[in-house]
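Every protein chain except one is present and positioned as in the full complex.
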């Protein structure tokens, strides 16, 4: 099986979760309040009170078959708004 | 070495951590306030005030030898209460 | 590509992030409020009000070439203050 | 029935902020009170209501109506789950029926607090011992719920022995909301008796701030309750009807008991509200842990998405009218 | 100009706590107000300012200067982005120019609140309808900003159709700060009209606590604003000059309008502050979502790192002096 890690702004989280659902993933987990640095600069929690939010880390364990559909739904969002997505192998315990 | 990722309800966290200790893992890390979706539906932080809690993400870096004992202690909890557990390879930096 | 996971005390986070930057990593993500157990004992959030802080989990996706420089910058910090660092494979989605 | 009571309740700040939260969800605003801020308000409300109840209990003592009323409250928290279970068992399996039944046997502290605020604007007095009744109605309902599970669904639960009654009893009696409420009540009692200087010093925090903090918390409760509305499709018409009719039935039983106990209108309203409200704090947490086979969206959605708004918005004034009708007119 | 106004403002608790936050960053202290505590204070301030404004609005009604003032405020939130855009377009691309322009057309609730506190210490009265003006200036500025983007940068945006105007309008009109402000205003109105008992019960929370909570929040704002100073290098001299001169220009326009409307000095100051302040809450969140091509550090750093401190520290007393000069002396 595969493990997909997505890190992106909390503002786009809903759209990404919809894409994950649409791709047929059996589930996902979300960690909010993630800070970080990427090509678009530094993201902190300091502006949290303003609704700007920080990043979210989404983990999806799924079959490899789902990856193409996942890529198709998510890549345009990451290209437009920023964020990263990586895949690795993982086996049930 | 191996990396084990567990995602489960915060309510069962103590029991799972005891099982990890009992299996002889050298350590673990816990991230609380994880939300997500799985076979049992959507878990949010909205009911946090009620003591229901969200999910926790537990990471264990350990030797492969420990896995069977870990599986034995944890699988019954996940089967009864829900949650997922995956293993992947990892090497010390 | 590679995925590096670092778990260490929030107090040393700034120094570690500087070392990651210095190693030339293209970015990183940070999750604070991580609790856990390791050779130095149990770390909780209970003393958060005192400025002691809990642990942070840092994720870096980077090319393998960067690893030696990363190791060089980070290993002394982990040796002195505690914390763990692991590497695994990861591919862009 | 006096429709102006409903209007007065509808237009009080706590209920209006509850509506604001509901509307936020319905129109799709991104308004949210991020965790753990709601926890701060719920801890504060339990601490303050317990402390104030303790102060008053010290003055009223344990004589007169106090012990009979508390006894009747505990009895209701044991009996309501039983007849609720019988009704629910006609449509649900033993696990879900027991979990929902326990929810309705227990109480909602926030509904109780809102009823107190309602009484204050009506200038009707009530007593501190009602908080003791509130505190003592959560644990019995949880225990009855778990007994129902073991009785009704033993064959489906091979590891019933593994239910660890010790853990269950601890969860029932020492869960954080019961513990904080009872603890603050005892502190209020002790302070009133032995260090009265502490009363006025606590007042700005535990008393003056209370109404505003309740309003702020109800804003969040409105958001959370409205988010549950989607889940109601899963619950179905039977359960939705149950979550309005059962409180009304319990209210009628409650008002008759209140009359029998000779309670004044203020205490009677609070007693009725205890009977008619359903728990979405202590009981769901206990059920999630001890009856994982039950579907949480059933018992949380009904208690929080239907019964709670119903009680807050129209229930309290309806129960007030009921009390005014059933109780003998004051001499 | 009356330099003692500046001094009085500088030495008030809210501004001093703002300085303390700035100093914490400059000297490298690890002082921080961890998330989500700042959110608690910002939600509280919006709720309280809206509620108090609603109470007062109910007493003043919608006659007299009310509607003209609100209309003028909305007009300013439409016009300011237009001329700001023309200035900014000389140096920035359409995306950045539009995002910064929208920021300056909108308002800063915290600056407004600080101005109210300043007026209270000056014992100058002001009216609740100014809060309505505050609430209605955020959405138009956001919408103008987005119109400017579509007009000025269509060819660079192949998926402009994909901008989903529905989502954009919802973000502009229902974002949490506008929603909570307007909602609390309406609640204040209703409570003042129909349940006056609720007013005194809310007071300790919504009124008495306000000044201290503002001071605490400004401690955090000082920290956050000072952290932005580093980003200013990226902004450059032109934009830094813009973020001081544009507010001053808007203030002059504002004071002339206030004179035309016949506002008293208190309302006039608030009107000027609305014109001169820039948004770092609702607008940045909306721009980040709808104009991701713009660089957030440009519009956030100028609004929060330059204009906000400028207004809080010297702007408010300068505008007060301006109001005193331009407005006809009271008879």
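A, B, C, D and E label the chains in the order they appear, each numbered from 1.
Just so we're on the same page, a residue touches a chain if its C-beta (ideal position, glycine included) is under 8 Å from a C-beta of that chain, and two chains touch if they have at least 3 such contacts.
None of the values given here were measured: they were computed from a predicted structure.
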Checklist outcome for this item: Answer for the absent chain's shown contacts is C, D, E
Item to check | Among D:25, D:146 or D:209, residue touching the chain not depicted | outcome: D:209
Next on the checklist: I'm checking contacts with the chain that's been left out. Which of E:20, E:74 or E:169 qualifies?
Outcome noted: E:20
Item to check | Absent chain, residues of chain D that touch it | outcome: 36, 39-40, 43-44, 47, 51, 170-171, 174-176, 179-180, 183-184, 187, 190-191, 194-195, 197-198, 201-202, 204-206, 208-209
Checklist entry - Residue-wise, where is chain C in contact with the chain that is not depicted? => result 9, 11, 33, 41, 44-53, 80-82
Next on the checklist: To test your reading of the contact rule: which positions on chain E touch the chain that is missing from view?
Outcome noted: 7-8, 11-13, 16-17, 20, 23-24, 27-37, 40, 117, 120-121, 204, 208-209, 211-213, 215-216, 219
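FYI, only the chains that are shown with their structure count from here on.
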Item to check | Number of steps on the shortest touching-chain route linking chain A and chain D | outcome: 2
Next on the checklist: Show me the overlap between the contact partners of chain A and those of chain C.
Outcome noted: B
Checklist entry - What is the chain whose Cα centroid lies farthest from the Cα centroid of chain B? => result E
Next on the checklist: Shared numbers divided by all numbers used: is that above or below half for chain A and chain B, i.e. same or different?
Outcome noted: different
Next on the checklist: Can you compute the centre-to-centre distance for chain B and chain E, using the mean CA position of each chain? Integer Å is fine.
Outcome noted: 45
Next on the checklist: If I count partner chains per residue in chain D, which residues reach a count of at least 2?
Outcome noted: 30, 34-36
Checklist entry - Where does chain A touch two or more other chains at once, residue-wise? => result 31, 33, 51, 88-89
Item to check | Pairs of chains found to touch, sorted by chain label | outcome: A-B, A-C, A-E, B-C, B-D, D-E
